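Sharing a structure here in structure tokens format.
Yeah, one chain of the complex is gone here, protein chain that is, but the others are all in their spots.
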Amino acid sequence: MSHTILLFGITKDIIGGSVHETGNAFTTVGELRRHLYNIYPQLEKLNSLMIAVNNNYANDDDRLQSSDEIALIPPVSGG
Amino acid sequence: MSHTILLFGITKDIIGGSVHETGNAFTTVGELRRHLYNIYPQLEKLNSLMIAVNNNYANDDDRLQSSDEIALIPPVSGG
Amino acid sequence: MKASIYIAETINTTDVITAISKPEYGAVDVFIGTVRNHTQGKKVIKLFFECYEPMALLEMQKIADEAKERFAIQEIIIHHATGEKYPGELAVVIAVAAHRRKAAFEACEFAIDTLKQTVPIWKKEFFEDGSVWVAAHP
Partner (left out) sequence: MKASIYIAETINTTDVITAISKPEYGAVDVFIGTVRNHTQGKKVIKLFFECYEPMALLEMQKIADEAKERFAIQEIIIHHATGEKYPGELAVVIAVAAHRRKAAFEACEFAIDTLKQTVPIWKKEFFEDGSVWVAAHP
């Protein structure tokens, strides 16, 4: 099983492309975060990196389902 | 000598008309104010009554010239 | 283009916003005061704004000058209506342009607050059963 992660802003440049396939499944948001930091250490240098699950900001201990829509939210700068 | 006083807002209703001729001359804004309060006691019941001289708010001890443009400024309510 | 400080029978929000919008500024705050169709539970039929125009223009200019001194703003425009006005019509439009939004908000609020205290303009409210000069009496 795998998660498809939507990428936005600078995370597109860091990871490359507009989606990232994890290759394996993660139980929590925190596990996914550690996995991404391992492969893409530049993500850890951002001012912040939130992870959204089903269009809501998630906490690291929130659990993931395979059907969840997951997105990386680097520091926002609208307005 | 006399002063011509421009009237605005509710002072028009109290005094009648849009100007008031004082009939005699006054040395200071305060003297003019007391004169007006004597003849039109309703002026004293207003929330405030400023007197403008040459388009500026005046103090009671400011001196009057016969050429001054004088106006009664009841409580303003623009905006 | 109309003056930054302006009093007329008819004023226009779009005029003001067009005049103040420039690529140099990132933030514009606009305050729009309109005639309400009710006040303190009573239906308002119309308003009449009386204005001591030369002094009102001077006082409005003083507000603009003071706003520029006190806040980090680039431009300020203040337009006020006079004469007979009906519910929904414009009474006042104030626009402030700044590089940073906080100054724009602060200066705009300062300007409308001060205008209501110092600018010689008087509002008469007409109800179904009479009329009153606003704020004249305690």
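Each chain carries a letter (A, B and C) given by its place in the written order, and its residues are counted from 1.
The rule we apply is simple: contacts are C-beta pairs under 8 Å (C-beta built on N, C-alpha and C of every residue); 3 or more make two chains touch, one makes a residue touch a chain.
Note that the structure is predicted; figures quoted are calculated from it, not measured.
Just so you know, the chain we are not showing touches A, C across the whole complex. Touch with the chain that is not drawn comes from one residue among C:A8, C:V30 or C:V132, which is C:V30.
Along subunit C, the points of touch with the absent chain fall at residues 13-14, 17, 21-38, 87-88, 99, 101-102, 104-105, 108-109, 112.
With the whole complex as reference, residues 6, 8-10, 13, 45-47, 52, 55-57, 71, 73-79 of subunit A touch the missing chain.
Methods note: only the chains that are shown with their structure count from here on.
With centres defined by CA atoms alone, the chain at the far end from subunit C is A.
Distance from the subunit A centre to the subunit C centre is 48 Å, each centre being the mean of its Cα atoms.
Centres computed as Cα averages put subunit A at a distance of 72 Å from subunit B.
The distance from the centre of subunit B to the centre of subunit C, each centre being the mean of the chain's C-alpha atoms, comes to 26 Å.
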